[in-house]
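What follows is a set of notes on a single structure, which appears directly below.
Shown here: the complex without one of its protein chains, the others still in place.
Order of writing sets the labels: A and B. Residues in every chain begin at 1.
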Amino acid sequence: MGPRHNRVWFWLSALVLALFCVFLLYPLFKVIASSVAASEDGRSGWLILVSDPKYRSAVINTLLLGLTVTVTSTLIGVPLAFFTARFSFPGKALIAILPMTTLIVPEVIAAQTWIMMLGNNGFLTRWLGSYDIEIPSFYGWTGLVTVMTFIYYTYVYIGTLAAIRGFDGQLEEASQSLGVPPGRTLLKVMLPVVTPAVLASAILVFTLVVGNFAVATILGHRVNLLSVLTYQSFVSEVGANPVMQSTLASVSIAIVACVLFLQRWVLSRGRFEIVQGRGTRPVGVGGARAIVLAAVAGIIVAISLLPLVTVVVGTFTRARGPVMRWGEWTTDNLMRALVAAPDPILNTLLFAGVALVLSLVISTLVGFLIVKKRSVLTPAIDYLGALPLALSGTVLGIGLAMSFRGGWLPLAGTAGIIILAYLIRRLPFGVRNASSTLYNIPDSIEDASISLGVPPLQTLFKAVLPLMVPSIAAAAVLVWTTTVAELSASLVVYSAGQETLPIQIFRLIDSNLMAQASAYGLVLLTIILLPILIATTLFKIDVFASR
Amino acid sequence: MAQISISQLSVGYGAEPVICDFSLTVADGSLFTLLGPSGCGKTTLLRTIAGFIPVRQGILRFGERDVTHLPAHLRDVGMVFQDYALFPDKSVFDNVAYGLRARKIDAPAIQRTVGEYLERVGLGAFASRLPAALSGGQRQRVALARALAIKPTVLLMDEPLSNLDAKLRVQVRETISDLQKEIGITTVLVTHDQEEALAMSDCIGLIRDGRLEQAGTPQDLYSRPRTAYAADFVGAANICSASLSASAATGALAEVQLAGVNLRALTAQALPAGKVVLIARPEMLVLLHNGVLEPNQLPCTVRRRQYLGARTVYVVEADGGIHLRVETHDHQVPRSVGERVRLLFDPLQTRVVAA
Partner (left out) sequence: MHFPFRRRQFLAAIGATAASPLFAQASGNVVVYTSNNQQAVQSITDVARSKLANLKFNFVTGGSGVLLKRMETEMSAPQADIFWSSSANTLGAFKPLFEPYLSPEAATIPASLAEPGNLWTAANVHLVAAMINRKQLGGNPEPKVWKDLLDARWKDKIIIADPANSSTAYTILWGVKQMLGAQALRQLANNLVVTSASATVLRAVAQGEYGVGLTFESNAYAYVAGGQKEIKLLYPEDGTFSTPEFLVLAKNAPNGAVARRAFDHIISKEVQIALLENAFRRPSRGDIDVSQHAELPNLASVKVFAINETEAAAKRKEFLDEWTAAVAAKT
């Protein structure tokens, strides 16, 4: 392999880096740059931000909400993970489907279904009302914290579970043999080891809450929140100077950057190499304790799955305009969604399908460049490949809308910009997946193939790619389910006729047509669930390996 | 089949090349071992021959063919990797057939060739298995069959035995040796195990820090090491500082002083008078009961005695605190710790090298 060949890969890396710069860095830069431009009355967005109490409260509320939900999610996720990892109790298998719920249920549907249950028109509210029990309004802080907690606790659960499972049981045994009782052993030995993983998950939850759009918009109401105000600024600044939207988006970027920096710092201090040890075998629990554990776990799972049930019920409930007539059944909603107005479904399938294929190809290439063809450009590609995870969809959408409206690459108005938004947002999943797979494929496989006479490029396709197929399939399922449910970025960049399912559901919720929203929601859930079911049962693919 | 000529090869980036001005010839049909400690550059050299590392300077030839800048996939080398590098998703048959298919050989011919080589390595019945279902030794043999099936010009092996357990190692050593002789293919093997090198090779090249320390037959390297390093790496050796009374030519029987005693020993090279190094293999030294000193005898005290069944190892101390290891066989008279003895040096088995 002469130097000539290395150059090809170097230029490919340069190309990928250039694409990242154009489609990721440039929009971000535009957003931040626009924020320092003056608005109509001559003040810069930052001045307005600081002087207007509405925006100030939005920033404070957002941070407060982030902290609160992070705490509550951790309070649920960590104990649940602990009990799942360490004990066997009846119904434990049910808990295994928890990761599915965050994967399957799009946030917009989750928010919608909680409203349908506990909103002022909700069936639970009505039912309790018939017994003269008044429950407080679900909107505002109550709804925000509740719904977000039940969406995001799964992240903490998964992260903590992995850490506890990987924790070497022999460390505990050593501690106990040295005279430390089991309870204190957990605190002194296991907790420090598991903490970095818990913190990493918690920080992830924080950034997700800050960037959350769907739940914030639908349930927020009087509570000013950054993501909502950003979107509203975008809407009202159409055709005008994009001042406030840029400023607010920049604030969002700044918050996330700080948090990521904090995460780096925390992890670097607590870093120790944990040799993957044998986890402790789960202890069987019997009697009353088992029942309590099973009940608690069961309740949490049930609550997480309520959206699914509610969507089904809502789909088939008759509605007169915005009012749901619970108890009256009909198939009209579903017929309207499938037959009369199926465009959102078709759009979603097409856009997400194209984005999926592109995403898999590009992320496999990027993963390959990062792992196997390292160069001086690799750290930059690595970082940029992971960056979209940290950005909120609204911010990205605004950046894309600003950058590609007319000018040298007029993507605005075409489906291309939606596909681009999908692609960028979900690329990190594919890259992470491809990278970790490639790390496990030794270089010697490539060398062996080359020494046997197969040229380097063909070697990739004949020897390396076949080994990646299972993990690419898993990544495909993951990317599909998250792309199909994407709302905040596509909501900003779409044009008439290009509504996707989440956008249509959002608009229907906005007009309070819950039954119709449910019908589309059911279709969306089916589109999400089907590939997962097929992958896990038919092809035995572990979809959650790269989460 | 061809001879490998390496002339003044330099490999590596930056100011310090990993391999520097290296020259070597591997005779056609021979098994040549590159021996050395970790990091000495032997694997780098092997990979350079294979074509995975570019040559900065120098020439590499297979027979008449100049392959110095030829891409790896065109060099027609068969390579067995340290981790075997079997394609996990392909069966044993498909692994071995891989290179043949790349050469567009027709299916019946492939069938025959693969069958033949699998039989040769004793794995005829395993054709449809996947690598995961094979033991380490079996995988190694598949890797060997795969490399040989394409009938390459040259066979390269990177630490082929290091991942096997001790007993298997000896077996596989013989398999490789026999196969190589049978086919007669020019082979370069890399190892850090000197016993392996001695047992298998027609010729050994001892590598140190990217340079060739000494090349020769196993006997050459063992009996006639040219440096203290070579003596120490291949086999065990007593290495003592001594002084040469007068300058001597190569291969001369010179007089050296060690611990105040005059000894005669063979020089490995031309040496000026002054400080030199004396090399004596433990099994070449003889322990005699105390008595009148005769020529080539050193008075010592026994400090330690280790009975190892087939042999016994003694550590003796001479004047000036010099410690020497002596290996004796069971039939010789045992000595006890603290006993005064005389250590007999055989001049023809004792070497003098530069300090």
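As a convention for this text, contacts are C-beta pairs under 8 Å (C-beta built on N, C-alpha and C of every residue); 3 or more make two chains touch, one makes a residue touch a chain.
All values reported here derive from a predicted model rather than from experimental measurement.
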* Asked: The chain left out touches which of the shown chains?
  -> A
* Which residue among A:R56, A:R264 or A:R325 touches the omitted chain? -> A:R325
* Residue among A:G416, A:P442 or A:P456 touching the omitted chain -> A:G416
* Of the residues A:I60, A:L75, A:V361 or A:L533, which one touches the chain left out of the display? -> A:V361
* Hidden partner chain, residues of chain A it touches -> 115, 119-121, 137, 139, 221-222, 232, 235-236, 238-240, 319-325, 340-341, 354, 357-358, 361, 411, 413-416, 419, 458, 461, 495-498, 507-508, 510-513, 516
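Just so it is clear, only the chains that are shown with their structure count from here on.
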* Asked: Where the centres are mean C-alpha positions, what is the separation of chain A from chain B, in Å?
  -> 57
* To do: Spell out the residues on chain A that touch chain B in their complex, using ranges where they run on.
  => 1-3, 5, 442, 444-445, 447-456, 459, 463, 466-467
* Which part of chain B faces chain A closely enough to touch in the complex? -> 47, 50-52, 54, 69, 71-79, 81-90, 98-99, 102-103, 143, 146-147, 150, 156
